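Of the protein chains in this complex, all but one are displayed in their positions.
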Amino acid sequence: MTSLVVNAPFVAVAALACVGLYIMVTQRDLIKIVMGVTILESAVNLFLVSLGYRNEGAAPGFTHASGTHMVLPVPQALTLTSIVIGVATTALMLTLVILIYRHTGETDAEKSRRVKG
Amino acid sequence: MDIRILAFWAPVVCLIAFLVLIAVTYAFRSRGESKHKQGTEQEKVFLSGEDMPDAGMRHVRAHNIYWGFFESLKQYYDPLIRAHTGIVNDYLMWLIGVVAIAGIVILTAGPW
Partner (left out) sequence: MDALTTHAPILAIAVPLAAAFLTPLVGRLGAKVRNVFVVAILLFVEFLVFTVVRQVLTAGIQVYTLGATAAGLAIPESHIVPVRIILEVDGLGAFLGIIAATVALSGAVYSLSAMRGESGQDRFYTLLLLLTASMLGIQYTGDLFNLFVFLEILSISGAALAAFRTRFVDAVEGGFKYVIVSTVSALLVLLSIGIFYGQYNLLNIAAVSDAMRYTLLDKIALALLIGALLTKSGAVPSHWWVPDTYTPAPAGTSPIIYASSLTCLGAALRIVFSLYGVKMTVSAVGWLVIVAGLLSMFIGVTMALRQTDIKRLMTYHVISQEGYMLLGFGVGLAVLGDPQAVAAYGREAIAGGLFHVLNNAFFKGLLLLTGEALFFALGTRDLDRMGGMGRTMKWTCAFFIIGALAISGIPPMNGFASKLMIYETSYQLNPMLAIVALIVSIMTLASFTKVFQAAFTGPGLPEYRDVKPVPLSMKVGMGVLAAGTLFFSLFPQLVLDTIVYPATDALLNQTMYIGVIMGGS
């Protein structure tokens, strides 16, 4: 039972990743594809944060603390960087979706494509 | 394997051979007729007596080239062209497919 509780964040990561990948592969609407990418991003960020957790750890806000058991700070830094990168890429993706809509009047991946082969 | 060993492929040797060939070709060409009458039939393109069509009709366009090759390989080309759909979802499906195949190969490989 404890192992399920301990591993619950990782189960959530797997579920989120599967949901994100499923949306990206099956949904034809361009904005839904961008949403799928965002969900996959959240899954990876959750993975990074949860692997840093240490049982009964304090927040990593001290330097040279003795006797205080802390969670790992490095994954939290990695996650912050990843969130910021995610904002930038989501902005770029949505801008390009709007430009495609202006050109073709469609947000469907199949109907708005102009290039194939 | 050292490229130096294959001396006859060495670039400088190839260039010298090429220059020698150009010199020989030029020697042959200079022994031909050097004068021709301007503005007469000698200047026109010869098409077995047919009239010369205008430039747009004379030039063989790109989509006609290698037609026979494409026709004979129709069985290979048709599924391939159909697979290139241009839809983003298919691109991502193949990406996940490649990761899955790589995963299966790596996980089932023994310690060679």
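Which chain is which? They are A and B, in the order written, and residues in each are numbered from 1.
One rule holds in what follows: contacts are C-beta pairs under 8 Å (C-beta built on N, C-alpha and C of every residue); 3 or more make two chains touch, one makes a residue touch a chain.
Bear in mind that the values here come from a model prediction, so they are computed numbers and not experimental data.
Undergrad: With touch defined as in the header, list the contact partners of the absent chain among those displayed.
TA: Even though it is not drawn, that chain still touches A, B.
Undergrad: In the full complex, which of B:Pro11, B:Gly32 or B:Gly49 touches the chain missing from this view?
TA: B:Pro11
Undergrad: Residue by residue, what part of subunit B touches the chain that was omitted?
TA: 1-4, 6, 9-15, 54-56, 58-63, 65-66, 69-70, 73, 76-77, 80-81, 84, 86, 88, 90-92, 94-95, 97-99, 101-103, 105-107, 109-112
Undergrad: Mind listing the subunit A residues that contact the chain we can't see here?
TA: Given the touch definition above, subunit A has residues 24, 30, 33-34, 37, 40-41, 44, 47-48, 51, 63-64, 72, 74-75, 78, 81-82, 85, 88-89, 92-93, 96-97, 99-100, 103-104, 112-115, 117 touching the missing chain.
Following the convention adopted for this analysis, only the chains that are shown with their structure count from here on.
Undergrad: So what's the Cα centroid distance for subunit A and subunit B, whole Å?
TA: It comes to 45 Å between the two C-alpha centres.
Undergrad: Which residues of subunit A touch subunit B in the complex?
TA: Residues of subunit A touching subunit B: 21, 24-28, 30, 33, 109-110, 113, 115-117.
Undergrad: Help me check something: in the complex, which residues belonging to subunit B touch subunit A?
TA: Listed in rising order, the residues of subunit B that touch subunit A are 81, 84-89, 92-93, 96.
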